[in-house]
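Complex shown without one protein chain; remaining protein chains in place.
Chain IDs A, B and C follow the sequence of writing; residue 1 opens each chain.
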Amino acid sequence: MNLKTKIGRLVLQNPILVASGCFGYGEEYAPLLDLSRLGGVVTKGISLKPRPGNSPPRLAETPAGLLNSIGLENVGVDRFIEEKLPFLRKQKACVLVNIFGESLGEYRKLAEILDDIDGIAGLEVNISCPNVEKGGLEFGVKPDSTRKVIETVRGKTSLPVLAKLSPNVTDIVEIARAAMQGGADGLTLINTLKGMAIDVKTRCPKLARGIGGLSGPAIRPVAVRMVYEVSRKLAAPVIGAGGIDSTEAALEFFIAGAGAVQIGTGFLINPRLPLTIIPELVGYLDNQGLKGIESLVGNIPADKPKRRKK
Amino acid sequence: MNLKTKIGRLVLQNPILVASGCFGYGEEYAPLLDLSRLGGVVTKGISLKPRPGNSPPRLAETPAGLLNSIGLENVGVDRFIEEKLPFLRKQKACVLVNIFGESLGEYRKLAEILDDIDGIAGLEVNISCPNVEKGGLEFGVKPDSTRKVIETVRGKTSLPVLAKLSPNVTDIVEIARAAMQGGADGLTLINTLKGMAIDVKTRCPKLARGIGGLSGPAIRPVAVRMVYEVSRKLAAPVIGAGGIDSTEAALEFFIAGAGAVQIGTGFLINPRLPLTIIPELVGYLDNQGLKGIESLVGNIPADKPKRRKK
Amino acid sequence: MRLSNCPVNRNLVIAPGYFLMEIETPEIAAEAQPGQFVMIKTREGREPLLRRPLSLHRVSSTSIELLYQVIGKGTQALSQTRPGEFLDLLGPLGKPFPLPASSSGIILLVAGGIGIAPLLALAEQISERLKVKGQRSKANLKIHLLYGAKTKAHLVRISDFQKMGIEVSTITDDGSGGRKGLATDLLRKFLVSPHGNISAAYACGPRPMLKTVAQLTRNKTVPVYLSLEEMMACGMGACLGCSVRARASGIKYLRVCQDGPVFLAEDIILD
Partner (left out) sequence: MRLSNCPVNRNLVIAPGYFLMEIETPEIAAEAQPGQFVMIKTREGREPLLRRPLSLHRVSSTSIELLYQVIGKGTQALSQTRPGEFLDLLGPLGKPFPLPASSSGIILLVAGGIGIAPLLALAEQISERLKVKGQRSKANLKIHLLYGAKTKAHLVRISDFQKMGIEVSTITDDGSGGRKGLATDLLRKFLVSPHGNISAAYACGPRPMLKTVAQLTRNKTVPVYLSLEEMMACGMGACLGCSVRARASGIKYLRVCQDGPVFLAEDIILD
């Protein structure tokens, strides 16, 4: 069974990736799973300088969801290259580096620095983090700034570039189009939804920062819808993410139009999930009489839903 | 304990309402609960002419959520006034009529017609339905059209007017501001999030319409966040809705800044829920040493979250 | 119609993946009529979120029986419920089966798979009524059950029907019980073979089966009742989620939960 998939120029041996921020830099997970068997791993968002992140508490559980306000705590690009990347390279992981800047200049610099480095399969440009004061979501909610960030990165790297988009927008297609116009090879959909939870005993927000990003199965319908809209209307290569916690959930994204998927919260809960999904995906394709993952992508047989036979 | 609450000029005996589309016109529920004890009921969206709604299937379950694509099936304003309203009047329910138009003209006409009618406490202007081709969400995603719809309704009625806003926007505060500028007495936050689910056996969307509106506990963090943002930044009176399925969930909204709440999906599942929440709310206020619901609204004690003692 | 928390008396596997559950609920039982259903919160919490609709399989004075097939989360949770545990029920809901107007002729029951569930209650009611009226005689009224299932093991409750003097014809997907084929094959055969007057037909089963039943009986003048399934949220007619297209001029939908779940075949369009 052919699980190879292409997202623009990015070629992946299989379509199951681990999402940014849920994998750290991989050291912790190596004892549990063979990283080289994953379609790819996306690093925690990397910035030019190290960032301490937000004050705790940074996590809260919601119905079928997780709120986080990590705030892009990371070691900075230099230490990433020196201390973290060699390990991932040794593990033969397909590494996508998630990058984040507070200004166009920072994005440019990050792209420049990473372009020369061995062992990076592509860049995922994070213009959708809801947990930082500057940059992040600011760029990702307007077509203009979206295009500019992607153009800037594109101009400085020969690596495949993915734009990671925010669902906190009125029209995801418009933003997606801008990112593609900026030269993205593909789009990662979606980052977290802005949300809040309150502890009614203390009457205070559960996160120190108040508002955070909602992930997990709760948001899956929103993510599937955005993947569907973008891949239908733009024919852009899409990596889907949002609430994947089972093979069935991953299949929803492929059928909606994603060429690959990322697992975030579901991976935090069950680090073996990606390696469980891969063979189940093969089984499904077999069952449906499909030759490979590419023939599943966006393959909705008719306009009308067929009722499931029990 | 004083549960009386005011949303602009709209005075409610208590802050627990049933949300539009989840209550029908109330006939079905009268045997189960005393409608006069609710803070209010919001009717199914009413249009000028009867509407058949969308093809089935119209419902799908998602993790902690419900997708619907009813498409504003309703009997039209004339039959509503003749056949449905008298019953609600007899039950002494506090009735808010949710209205929906495909054009400004239709909203104007609806406001005119309903202004004269006895037994209506207020209008809730639906500019946020994701399940119709024309009107609905179209109006509610832009500040300009939002303001215009509300102005139009406002110009034709002396009833309190609530604007029911969509969460499918980049900046809810901007839309909320426009609705208030248009003359709304208050805002209902939120309608459903656009979402999609796919049946992987048939590879077809579970809803005939493909995309529908996501409600239920899954979306609560998004709703609480929007209530918080709008009530903080605009000091506008807000009715909260989205995923309320318990007293604790309702409390999150009051603390975030809602003067009242609506229960939708939670009511479909448990029609007694509103009448369970009312006494539990009283117990909570007592416990927290608060005199009435109004002293709870927006009352977050400090900026920093206090850790809950076990 | 009631909303109440009721204890489970029994919950047993009676065929592969089929469970029979008895719930003690005098108030609901008192109102319940064959063809109606209950909405059950299959498990506390939000997983699954919605109640699940299940038909009345049998009604006694203080309890109801449900016959269900384990399909997904909800029925899975239900199957793990132990006697003595409580379940939250809303019901009885929907319109009951209209009883046959005439007390002579043949009454056809057509069941596909778990569609047998509501037909037992109906058969018992019809038999009971005839007994009370003292009208029953082999000559006047015959009930005939045409019953298709996956395998022989999935043909359940047959002796209960037979005890009432009902003639049962069976067929299975794999030929393990009766011929190989579908319930509609039995119906097709029945309709072309010599038999007395059919005075009414009642069918419950998968949608393709119901469509075929409607087609096969289109030219009959007798009432053909179909018991439908559709995703439901409220079960009470409020959310308008459970629509079926009405055979009316223009587009019009009926609510399966409130206008049904039993419809005259001629009143609806099955997609």
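The working rule: a contact is a pair of C-beta atoms (placed from the backbone, for glycine too) under 8 Å apart; a residue touches a chain by one contact, two chains touch by 3 or more.
Predicted model, so just to flag it, every value in this text is computed and none were measured.
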Selected residue (touches chain absent from view) among B:3, B:19, B:38 or B:64:
B:64
Residue of A:90, A:272 or A:291 in touch with the missing chain, whole complex considered:
A:272
Which residue of A:24, A:76, A:119 or A:292 touches the chain not shown here:
A:24
Per the whole complex, from A:64, A:81, A:150 or A:250 the residue touching the absent chain is A:64
Using the touch rule from the top, list residues of chain C that touch the missing partner.
45-47, 73
Hidden partner sits against chain A at residues 21-24, 28-29, 31-32, 44, 52-53, 55-61, 63-66, 68, 70, 73, 216-217, 245, 265, 268-272
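Rule of thumb we're sticking to: only the chains that are shown with their structure count from here on.
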Compute per-chain Cα centres, compare each with the mean of all protein Cα atoms, and return the closest chain.
B
Leading the contact tally is the pair A-B
Rounded to the nearest Å, the gap separating the Cα centres of chain B and chain C is 37
Cα centre of chain A to Cα centre of chain B, whole Å, reads 33
Could you tell me which residues belong to chain A and also touch two or more other chains?
63-64, 304, 307
Where in chain C do residues touch two or more other chains at once?
46-47, 271
